[in-house]
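Every protein chain except one is present and positioned as in the full complex.
Showing subunit A:
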Amino acid sequence: MPGQAPGVRIDGLTVVYKTPAGELPAVRDVALTLEPGTITGIVGESGSGKSTLALSLLNAVQPPGRIAAGSVDIDGLGDVVGLRGEELRKARGKHVGYVFQAAQNSLNPLKTVGKQVLDLGRSHGVEDLRGLVRDARELLGRMGLDGARVLDSHQHELSGGMRQRVGIMLALVLNAHLVVLDEPTTALDMITQANILKIVREVHAERGLTTLVITHDIGVVAEVADRLAVMYGGRLVEQGPTRQVLGDPRHPYTKGLIRAIPRLTGDIAEARALPGRPPTLTTVPERGCVFRDRCELRMDVCDTDDPAAVAHGDRIVACHAVKVREHA
């Protein structure tokens, strides 16, 4: 099935939330390209806007938020920001699969998984419902579950890891080739986490998907992602091939993030937390760099000008200090 994987081009995307203080941006001027057939990871702290960005791929930003500017161009769908009503509904699930955080209850507690698969099929006008259930069973079996039993179960009868696999099944069963996973392993134990990540990688390769993984856990991206984008205060501050970004971080925030990870071997004191706090919707500066308050390399220009995202080969970094160094 390879070759069906769609590419995604996000450009100039700005998402604002309506607050008593006016409309404030949660995602600002984000540009990101998902190459067909790749896994891209977005890392960021809570409140960095990464979930909002993920929802934008389905044009599903929840009120009081709205997409204020920009485009999300998906192969085979066009710009989803322009999609409305039935067109949008049909794109969701069928073209773009969305997997919820494991801890979230993404299933109707009153219905068995199988019945919800049928609801999904009916919603998307699937004629061969029997075939759909068979696909669902096979997908679950592929992920190491007893498909027939799980289809016959209610949500409360499934463990966290099982629920997450059911979530992945529901995202894929209609044959979507673009999959967004929002915190796929949060709240799972380490072994289950490793299991789920393995499944994500394998299913991605087998079905020829384009995958976007949203997480706050650098370990998760390191494990699965081909490309990595780092988000801070609603901006993408750095992106590039995962190995390069992790091995040689350029943006001071990425550096701080990686330094903050405790190592399994060596002195625990080597891990240094980044001082300060990430900005919230109301404290994010209107002008200038969003990271400057916590930055070691802060310069005068950071207070006044937004650093542009500049490409250096495969890497894209949005930082005045990095630009100065590269050009010097």
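List of remarks:
We adopt the following convention: a contact is a pair of C-beta atoms (placed from the backbone, for glycine too) under 8 Å apart; a residue touches a chain by one contact, two chains touch by 3 or more; residues count from 1.
Please note the rule applied: contacts and distances are computed from a predicted model.
The chain not displayed here is annotated in its UniProt record as "ABC transporter permease", chosen from "Chemotaxis protein CheA", "Protocatechuate 3,4-dioxygenase subunit alpha", "NADH-quinone oxidoreductase subunit H" or "ABC transporter permease". Of the options A:N108, A:N175 or A:T283, the residue whose C-beta touches the omitted chain is A:N108.
Residue A:L170 is the one among A:A5, A:V27 or A:L170 that touches the chain not shown. Contact with the undisplayed chain is limited, among A:A91, A:I214 or A:L228, to A:A91. Considering the full assembly, A:H154 is the residue among A:R9, A:H154 or A:H216 that touches the omitted chain.
Among A:T14, A:S123 or A:Q244, the one in contact with the hidden chain is A:S123. Seen from subunit A, the chain kept out of the figure touches residues 55, 58, 60, 62, 89-94, 98, 100, 104-112, 119-120, 122-124, 154, 156-157, 170-171.
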